[in-house]
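The complex appears here without one of its protein chains, the remainder shown in place.
What follows is subunit A.
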Amino acid sequence: MLKIEGVSYTLPDDVPLFQNFSMTVNNGEILGLSGKSGIGKTTLAKIIAGYLRADHGQINVQQMKGKSHSVQLIWQHPEQAVNPKWRIDKTLEEAGVPDQSIIKKLNILPEWLYRYPKQLSGGELQRVCIARCLLAQPEFIIADEITTMLDPISQAEIFKILTEHVQQNKIGLVIISHDTVLLDNLCHKVIDFK
């Protein structure tokens, strides 16, 4: 269970972004997080995944030294989340031994593995990023607007694969999105972030 209690974050110019935020994610639960632009959804995601440190509050899952964090974040822009000088196979190997079943499940073709990130389209690259996230074997996944740049068909396809995998492996999933219709369709519970 991922427990976030009383988390506050203040921007460097002393403007509080959000204060005293709490939520709980159970294993196998799909949680939606919606809210207006610029109110700190991505910052919250970064705090939970360990990229940033909160000013106050507690999160019960922390990174062990030398191991991958059990909360993994999937970034909004996949082209920034992969090293442009690496081939795709190295990008995947960074997270762990490439599991063929996961690679196949995400429709990643074998010939992509020898390509560079700029030779894949945005949607293809996002599937690679999701595969990398799953290969790290997290207990919780935060999907931060992962399908904003995709057409509805690819969007549905990606979420179908992701939600199936999450349910099978008892992984807690937090989906951050503006799209309330999408969240209502996918999530067990939707939190309006204020």
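The rule is simple: a contact is a pair of C-beta atoms (placed from the backbone, for glycine too) under 8 Å apart; a residue touches a chain by one contact, two chains touch by 3 or more; residues count from 1.
The rule is simple: contacts and distances are computed from a predicted model.
Colleague: Would you mind picking the UniProt name of the chain not drawn here, from "Peptide/nickel transport system permease protein", "Formate dehydrogenase major subunit", "Quinol oxidase subunit 4" or "PTS galactitol transporter subunit IIC"?
Modeller: Matching the unshown chain against "Peptide/nickel transport system permease protein", "Formate dehydrogenase major subunit", "Quinol oxidase subunit 4" or "PTS galactitol transporter subunit IIC" yields "Peptide/nickel transport system permease protein".
Colleague: Which listed residue (A:83, A:107, A:121 or A:185) would be found touching the missing chain in the intact complex?
Modeller: Selected residue, touching the omitted chain: A:83.
Colleague: Among A:47, A:61 or A:95, which one is in touch with the chain left out?
Modeller: If we include the chain that is not displayed, A:95 is the one touching it.
Colleague: Which of A:53, A:67 or A:194 sits in contact with the chain that's absent?
Modeller: A:67
Colleague: What subunit A residues would touch the chain not displayed?
Modeller: Considering the whole complex, subunit A reaches the absent chain at 49-51, 63-64, 66-69, 72-73, 75, 77, 80-83, 85-87, 90, 94-95, 114-116, 118-119, 136.
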